[in-house]
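Before I ask anything, here is the structure I am working with.
Note that one protein chain of the assembly has been removed; the remaining protein chains are unaltered in position.
Up next, subunit A:
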Amino acid sequence: MNNLSDMKKDQPFKVPENYFENLSDRINERIEQEENPKEKNLIQILKPYMWMAASVLAFVLIAKLILTTAVPTDFQNQPISQIEDSSAVNTENVESDFFFDSMSETSSDEIIEYLSDYDIATDELLANL
């Protein structure tokens, strides 16, 4: 073979059977999708948020699992009202109890020494009563 004119020009390419018969319908479908992107893309739009939702759900489930195993079961079965009663602590007198306990361990001499070190005038003390 010396030049191109000696070669047969038959197309070596083929197409699937009925390819051209269905092509027009497929192209029309594609154009409809392009014209109405909202209908087409609902799942695609939600796709990035699905990962976020899955992460939050996984976190909630893991947290629930940890809390369920960490809290004692007898405590879990108790009604809320009982839990509140049993765990109630009277905090109203905490400060004063602490104050008077500390005071009882302090002698009068120590108080006098403390006050004299800071040189507080009697009038000032009386004014703050």
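One rule holds in what follows: contacts are C-beta pairs under 8 Å (C-beta built on N, C-alpha and C of every residue); 3 or more make two chains touch, one makes a residue touch a chain; residues count from 1.
What we mean here is this: contacts and distances are computed from a predicted model.
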item	value
Absent chain [UniProt protein name; select from "Lipid-transfer protein", "ABC transporter ATP-binding protein", "Molybdopterin synthase sulfur carrier subunit" or "RNA polymerase subunit sigma-70"]	"RNA polymerase subunit sigma-70"
Contact footprint on subunit A, counting only the chain that is left out	1-4, 7, 9-16, 19-20, 23-24, 26-28, 30-31, 34
